[in-house]
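Encoded as structure tokens, the structure appears first; notes follow it.
Left out: one protein chain. Kept in place: all the others.
Read from first to last, the chains carry the letters A and B; within each, the first residue is number 1.
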Amino acid sequence: MFTTLSAPRVWKLTKRALAYLFVSSSALLFLIPFLWMLSSSLQTEQEIATTDMRWIPETFHWENYVNVFEAMPLWTYFQNSIFVTSLFILGTLLSASLVAYAFSVLRWPGRDKVFILVLATMMLPMQVTMIPIFVLYKNLGWLNTFKPLIVPAFFGGGAFNIFLLRQFFLTIPRELFDSARIDGCSEFQIYWRIVLPLAKPALATVGIMTFLFTWNDFLGPLIYLSDKMKSTMALGIVMFVGQHKTEWALLMVASVIMMLPVILLFFFFQRYFIRGFMMSGIKG
Amino acid sequence: MRSLVDKILGPHRHDTLIAWLFVAPWAIGFLIFGLYPIVMSLYYSLCQYDVLRVPRFIGLENYQALLFEDPYFWKSLWNTLYYVVFRTPLSIFGSLFLASLLNQQLKGMPIFRTIFFIPSIISGVVLSVIWLWMFNPEYGLINSGLAFFGLPGPLWLQSASWSKPALVLMSLWTVGGGRMLVFLAALQGIPKHLYEAVELEGGGWWTKFRHVTLPLISPILFLWTVMEVIFSMQVFVEAYIMTNGGPANSTLFFNLHLYNKSFNDFQMGYASAMAWLLLVITLAVTWFQFRLSRRMVYYEGGN
Partner (left out) sequence: MREWIIRAGYVVGLGAILAFVFLGAPKEVVYTDGKIHFDYWYNVGQEDVIPWPVIAFNASQDRIVVHPVAIPWQESEKKILTAVISGDPPSLVSQFVPLVKWASRMALRPLDNFITQDNFDTGIFFPALMDEMMYMDRVFGLPQATAAYALYYNKDIFREAGLDPEQPPRTWDELIQAAHAIDSIDADGRIQRMGYLPDWDNLLPSIMQTSLLMAWELGATLLSDDGRTAELDDPRFAKSLQWIVDYYDDYDIKRVRAFRGTFGYDTQHCFISEKVGMFIGSNFIMDNLQRYRPDLDYGVTTIPTHELGGPTASPAGVFWYAIPRNAPEAEAAWEFMAYSTQAEIQLEAMQHTKENLFPSNRIAAQDPIFQDDPYMKIFANQMNHAHSPAVVPLAHEVFWRELNMNAVDLIIDKTKTVQEVLDLANAQVQRELSAALEYQDYVLSIMHFETEEETP
């Protein structure tokens, strides 16, 4: 360790120290909103509405975490969110993998051109289709039900997910398919028995990212649901804001509760989160 | 079964049929949720329509009203432009900066990475709520913090001049997300010997950055800039929850104006016209960026 402290050596160490300092203070800054939210969630309305910053609440009002369920039907919102999210993930995984299979494993005329069309749809701003789809759902009688939030997942599950899965499927050795075909397997069997099991990591990634999207989604429920009891958490929390007097403490509590599954999931499945985002950076 | 189909359609046709069966979910979805709505929205944009009653064809009147008679259209475009122009470079370079920091192989990097990453995966709703509270002029943390240093805190979201900067500031909390991870991977992919070459010639960190790092990651930077621009143009949730377009329409973003026109004023035809203009603008902006990229982006083994 105690080698000669030459000038470049000192500089290098200083650089590291500075970097450390910078990163840690930035990390602290980044943590502050969370800490503030947690702290606020454990105070009462009166305590919150004072101008002195109080980091550690005098008394920890754990009862806020119980009261919030009376202030709004949070449990119902939670259930609705789980319901919508899990079905959406199911639909996405099924249909995106089917479609991705066609664009990667199968060979057929026009395949690449159609794929470009798929990619192009990613560029479409949702505003253009928002109103006609709304009218469509009205005509189908699906407004104020969960169907608009779930059914589209079964129709391809989003160009992005198709793209991701296709990238992964392309890495599977072709020999596996060829030998399966020779053995007389239908394409669907290949898909179901070979590709899907092999693609578990990619599917997990898509599943996680879809979870994030749906769990956090607010616009869909906002537009399609009018029944208070059908709201998801995202929408439910919003409705809590901007009542005559916003109850900040309870709002913070609801936010913490909504964030919890996401953070838990992150800690368990970090790998897939990171991979998912990284894979989106690799452009074919 | 296979041989029967083969006999009818011929061997290659069979493969195509199967392929289309696999693609069917997407194809049907495209027709129902893609093509049909696009065509219908073009039609609606030429009508008066409030969904409660039948549409009434009025030709280009909506576009005319939008471009020449609606002051909020231009205001909302301006607000959105402001947001995009300030947020995009700050976000991109923020992520890049963070990535280069984390590239130092410091101990405890997974922890740091986690801390920086998490804000990017929580819901826009929760983000808005947290920051709405942080920006509260009387009790919020930001002004309390400023007061601690003896500085006066602006009214943030209640001030017409500070509202957009507040929103841009808030978006910086999520610079540590997927974008940063991609940049990190890209940075790690740069061969060390290139840096050493610069060092040998006596170059400092700026030279390294400008002549090695930047050109090599420019494709990724460019790609994410394009995506970031498109993404920023969609800003809605924050404005809807935190300010509802105020104060004095300073945060009336394009999407919010569109949403208000659709669901508050029930002018779906008008809103459809707005959506189409947005599409045109998005395409134009993206095309413009691609043209710009030819001059600034370096593709290895290419141009």
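By definition in this document, a residue touches a chain if its C-beta (ideal position, glycine included) is under 8 Å from a C-beta of that chain, and two chains touch if they have at least 3 such contacts.
Note that the structure is a prediction, hence the values are computed from the model and not measured.
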Residue touching the undisplayed chain, where the options are A:55, A:188 or A:268: A:268
Among A:30, A:191 or A:224, residue touching the chain not depicted: A:224
Sole contact to the chain not displayed, among A:24, A:44, A:67 or A:86: A:86
Touch list for subunit A against the chain that is not drawn: 76, 79-80, 82-83, 86-87, 138, 141, 143-144, 146, 222-230, 239, 242-244, 268
Subunit B, residues in touch with the chain not shown (by the definition above): 48, 50-54, 56, 61, 65, 69, 244, 263-266
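One rule holds for everything that comes next: only the chains that are shown with their structure count from here on.
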Subunit B partner contacts - residues on subunit A that touch it in the complex: 16, 19-20, 22-24, 26-27, 30-34, 36-37, 40, 48-53, 95, 98-99, 101-103, 106-109, 111, 114, 117-118, 121, 123-136, 138, 152, 154-157, 162, 186-187, 191, 212, 215-216, 218-219, 223, 234-235, 237-238, 241-242, 248, 251-252, 255, 258-259, 262-263, 266, 270, 273-274, 276-278, 280-281, 283
Sites on subunit B touched by subunit A in the complex: 2, 15-16, 18-20, 22-23, 25-26, 28-30, 32-34, 36-38, 40-41, 44, 51, 98, 101-102, 104, 106, 111-112, 114-119, 121-126, 129-134, 138-139, 141, 144-145, 147-148, 173, 176-179, 181-182, 185-186, 219-220, 223-224, 230, 233-234, 236-237, 240-241, 244, 255, 258, 262-263, 268, 271-272, 274-276, 278-279, 282-283, 286
